[in-house]
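Missing here is one protein chain; the remaining ones are kept as they sit in the complex.
What follows is subunit A.
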Amino acid sequence: MNADQHTPVALCRTCGEPVNERDRFCEECGRPDPTTPRTPPLGTALPHASPTPASRAAPFAPNPVPRQREQPPSAPQADPGEGTAAGGACVDCGVGAVGADGYCEQCGLRQPSGREHVEAEAGRSGAAVSDLGLRRSRNEDAFALAELPAGVCAVVCDGVATAPGSEEASRLAAEAALAVLTGRVPAGADPRGAMRDAAARAGEVVAGLPGDPDSSPACTFVSAVVDAGGITVGWVGDSRAYWLSPAGSCRLTTDDSWASSMIEQGAMSAEEAWADRRAHVLTAWLGADAGPLDPHVAAFRPTGPGLVVLCSDGLWNDLPEPSDLAAVALTGRDGPLDAARRLVRAALDAGGHDNVTVAVLRYPPPGPSRERGR
């Protein structure tokens, strides 16, 4: 293995593991030609992510409840994005100053970014949890969620680890999309149109990030608006939305991935397709090299109460079946935050190989008794 920290490591475009530029296969995930740029339709893949507590930019963002494990004590309620601890004292040795690149100037340990574990709630209507997982050194998933006057909305993005900057890409995409949803939906816009606009805006933001021609920052996107009228979901890539209810559960999205497209074309059975090492290669994503963006949007009107779950592949890799998720999420009569935590825990217990991000939204939204920032 050949890792170089100056010019950042060559990373496998599928799993984000450092690889030798000339490796024919990624030793971690088996992707062929792990560093060659995405060529359509084989894209990128997915891996990791990084979470963001929702709230910031959004006018309706009531309550990020950041419970950040290992958050540097001295770090003010800061931007949990990059370098939270920069300028503060090291959380490990307690003495050294932390440089702009996140390493302690005394003990050398890289400081937690604040994205290792993030939780947030939107009143009683929804909650989200994002976790680094057990095997990654950074969380490139991000989420954003907010209450709406008559419901709740959330976005989950999964940074494509092949390009430096995807950590930032997922965070900015989630925030940008949330800002569009919280601006347009309460003003009376059709959620489906708002969803398209939100995805388009997120795509613009990511495409505008600096990157080199071979590896632009990139991320996936999945989003939902839940109100009394039903559920609207929009997505690009392979982050998913599920409907979970005691009366029956199902997946609401189809992946933009190699496996999905093989299955859809009837070229392979699901088993064969998922066993292929190209299975996870993305066929659509947000990023400068993504081509024209055509987000999927779908609307549903459930007949009974249940939960909408948005997630990165860190969850569904280990728990792909709606019934598996329902079994974890629907036990107990607690709120969305507890359900989200249980789902994340289940993914970690199943291996925790990747970053895991889960947003759980209640349908129907629990009435207008919202107190901000409970």
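The criterion applied here is as follows: a residue touches a chain if its C-beta (ideal position, glycine included) is under 8 Å from a C-beta of that chain, and two chains touch if they have at least 3 such contacts; residues count from 1.
Basically, contacts and distances are computed from a predicted model.
Peer 1: Pick, from "VWFA domain-containing protein", "Succinate dehydrogenase/fumarate reductase iron-sulfur subunit", "Alkanesulfonate monooxygenase" or "Binding-protein-dependent transport systems inner membrane component", the protein name that UniProt gives for the chain of this complex that is not shown.
Peer 2: This omitted chain is identified in its UniProt record as "VWFA domain-containing protein".
Peer 1: Pick out which of A:110, A:192, A:251 or A:277 touches the chain that's been left out of the picture.
Peer 2: In the full complex, the listed residue that touches the missing chain is A:110.
Peer 1: What subunit A residues would touch the chain not displayed?
Peer 2: Residues of subunit A in touch with the missing chain: 1-7, 18, 20-22, 27, 93, 96, 103-104, 106-110, 132, 134-135, 137.
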